[in-house]
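Every protein chain but one is kept in place in this view of the complex.
Entry: subunit A
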Amino acid sequence: MRAPPALSASAPRNGSRDSVSGALRRSASSSSTAAAAAEMSASSAFIDEKGGSASEPEYGHDPASGGIFSTDYKRHDDLKEMLDSNKDSLKLEAMKRIVAMIARGKNASDLFPAVVKNVACKNIEVKKLVYVYLVRYAEEQQDLALLSISTFQRGLKDPNQLIRASALRVLSSIRVTIIVPIMMLAIKEAASDMSPYVRKTAAHAIPKLHSLDPEQKDQLIEVIEKLLADKTTLVAGSVVMAFEEVCPDRIDLIHKNYRKLCNLLIDVEEWGQVVIINMLTRYARTQFLNPNVNESLLEENSEKAFYASDDEEEEDKKAEPATLAKRKPYVMDPDHRLLLRNTKPLLQSRNAAVVMAVAQLYFHLAPKAEVGIIAKALVRLMRSHSEVQYVVLQNVATMTIKRRGMFEPYLKSFYIRSTDPTQIKILKLEVLTNLANETNISTILREFQTYIKSMDKDFVAASIQAIGRCATNIGEVRDTCLNGLVQLLSNRDELVVAESVVVIKKLLQMQPEQHSDIIKHMAKLIDNIQVPMARASILWLIGEYCEHVPKIAPDVLRNMAKTFTNEEDIVKLQIINLAAKLYLTNSKQTKLLTQYVLNLAKYDQNYDIRDRARFIRQLIVPTDKSGALSKYAKKLFLALKPAPVLQSTFKDRDHFQLGSLSHLLNAKAAGYQELPDWPESAPDPSVRNVEVIRLLERVTTLTSIPDWSKCTSRKDRKEKKTEKPFYSDSEGESGPTESADSESDSGSGSESASASDESGSGSESEESREETESEDEEEDEEKEKKRKKRLDKTKAKKPAEESAESEQSSGTEDRKRGRKAVKNQKSASESESESESSESEDESEEESEEESESDTDIRKKKMPISKQPPKQSKKESKKERQEMSLLDLDDFEPAPASAPVTPVNFLSSSLVSDLEGLSLTNNILAPTAIAPSGSIKMYELLHRITVHQQHQLRDQKPAHRGAQAAVWDEDPRVHRDRRVSSR
């Protein structure tokens, strides 16, 4: 990598420092800084005054230079000396002390120059601690931080993948804007590294760079796109994380990777799983139809149809046509099913976050009948730490409002223990209340009775409210609850009584006629209860139902008028209300009292109360000027008021994605991605197809285009293509849920036609986008080629257009001419492969064994092709391609497993070197036959070649049925399973 100009800013300082410091220190400072200095002092053009002066004082207090130092600087002199020493142990000791300072939050930034020069220390622990320091303070000491960059740049080229990864990790963690281009370059490079671990680190680096410089977004999206195509489990979680932070709205990037992500999911590390599942939930909401869409309609229909909705999907389909002939029956997209099926085992994860993620996915995406399975897992989580419980209960509370039946069997798991923290108790209470229905209310009320005796008064208050809610929701127990609450009125604890009063008031509003004795009882309580809310509630009740208690009401008003000035505002307002209502119904007795109260209120300190008094006086006291309204005063005040509905605070919380921070807070958190509504009609499902037609096309591009950084991703995509039949393999397992015949018919029939068009245009637009952003000419050229090829392909499909279009496109380059012929042949093979794949899919749904065979066939077919030496002169390419297509056809025959002919060393090395001259790009793909030329470039290439081959190995694996089980990152479990079962 060339050092970008930005770097040279540090050069002069580096040099000058070295000259200032003594020989001893020079030897201590790493060879790297020296090298960097030497290299950079050459570019002396870049001396900026500011940087130089800024660094000056720091050297000033260096003991070696013997400058003037302030006491503050003196403080760390011993540390500096230790850092400058020769001994690693001293350095380590110093670094440990510094890190301890950082940990305590002490400022250690003045040690920066002394620390940073140890960045290339041989001792690993010193180095690591220096990294810790560097990442912490680089932002504050941007100029000096640049000194360390060259070390990392060198690390990026290290043959050891772990060193490459750690170099990238630290480099990308240094928040210094000036190195953005270096980071960008490093990330791009690492994204096509042979090591999945380095690629993972690259994925981690993406959000770092994005937060440092959001303007790099477009380039970063390109990298994300490339990494999304990566098919190792190591990378998947990290890149989706990057996707979520950088471009969560670019759902189009997911299409092609959707099935792969679903299939890799179980083997991704747990943190990645959470991120992927959350993202896929959103994705599925935009791409699939609501599985419960028929629910409401069916409920209105005959009972038969109603039950059908509860059953599996295909029954749905079969049973419905009679009743819903005109409606299109709902058929679950196989991809939707794939997601549900592949996430289900994760409910068994030990990680609560994963379980929660799956639970919310099922809640938001699954058909009603299937959501139930998450209840058990969520109940299991309740045994975990109280913080986990807290979050889970919040989500359960929301779920119970929507789907009560799901948790009913687990009612007892929500019973409250006296040792639960109060916040947990209250949440459990919420859940219990939501779960209450006619059948279980008696047990729940019995539980509540014990809760009321608890010592935790906040919890008792919440229990009383819960009883009130049960009473309003379930008519049968209203009287029982009311009686129970009235008994509580004689409780010794005032808070309990007050809470009961408030709840009783709400309940009485529902049927006041029958309960005048309760109202009387409560009127008596007003002398004893001091809690304002309760007093206000009682007053309101007496006022509202004063006709039920005609004797008591005026007396209460009399008492209240006495204490009016000492009451709380909320009570005062209710006294005014009571007075007004009594004035209207019983003016004989209360006229004077009312006027007295209104006069008191007129001079109250609170202007709400003054306002209210003035307003009411105008309204009820007849004067000459009084308007038309006063005639209706009685109607206004004593209108029948609707009883309050006691609602759960968790109602409607489910518009936030469950399990999210926003849901927990019931407020939109920064960066929250709305959960989209289901689409009315499903977007084209074929966008997720990765079909065989494109495979062949890709193979040709692969052979003719040697740019490897491109090729890796393309290869990955190509591998995806074969995944379609591969996935149907797993689909076979759950056979009964999908109706085999009807679905695959519609799927393969309609899709294969539309899909090929779609994919063509889709990737074309993709290409054009890329093109605008690409800087390399080579890339452009290559893309042009690709596009042409695609054009060719469409030509093959539509012979009518073919000639005209081919003329156009082939005018630019003669290369294609030969290709066209090949193309035609190929299109034949294409169509054949297509039909084959769709066939295999059909079969697969019945028999997975057969399927996997066809699967391997396709893989075999692909393998030899990708091994073709890619660099060809034009004439040769034609010849080769013909050969290749023949090969293809060959492979479509059910050949024995050992059959594939792999022309590995197809080209002699001399020919390759010839071709090298003809190459259009710098990066040459050489067959393994070429001896490494010794240059670094070549070295890297070889790396990539090995990657390539390893990729191929991986492809081969399914064919060999686990024979090479532990190769690379394929899941060991799967293979072991296979091995064991074959045993």
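Throughout what follows, contacts are C-beta pairs under 8 Å (C-beta built on N, C-alpha and C of every residue); 3 or more make two chains touch, one makes a residue touch a chain; residues count from 1.
By definition in this document, contacts and distances are computed from a predicted model.
Q: Mind telling me which option in "Rab proteins geranylgeranyltransferase component A", "Very-long-chain (3R)-3-hydroxyacyl-CoA dehydratase", "AP-3 complex subunit mu-2" or "Protein YIPF" is what UniProt lists for the chain we can't see?
A: "AP-3 complex subunit mu-2"
Q: For the chain left off this view, which of A:Y410, A:W540 or A:Y596 is in contact with it?
A: A:Y410
Q: Which residue among A:Q219, A:S648 or A:Q673 touches the omitted chain?
A: Per the contact definition at the top, the residue touching the missing chain is A:Q673.
Q: From the list A:N86, A:T450 or A:Q647, which touches the chain that is not on show?
A: Considering the complete complex, A:T450 is the one touching the chain left out.
Q: Give the residue, chosen from A:K188, A:K217 or A:R380, that touches the chain omitted from the document.
A: A:R380
Q: Touching the missing chain, which residues of subunit A?
A: Output for subunit A: 87-89, 92, 96, 99-100, 102-105, 123-125, 128-129, 131-132, 136, 139, 160-163, 169, 172-173, 175, 195-197, 201, 204-205, 207-208, 211, 238, 241, 266, 269-271, 274, 278, 345, 348-353, 355-357, 376-377, 379-380, 383, 385-388, 390-392, 409-410, 412-413, 415, 417-419, 421-423, 447, 450, 453-455, 491-493, 659-662, 664-665, 667, 669-673, 966, 968-974, 976-977, 980.
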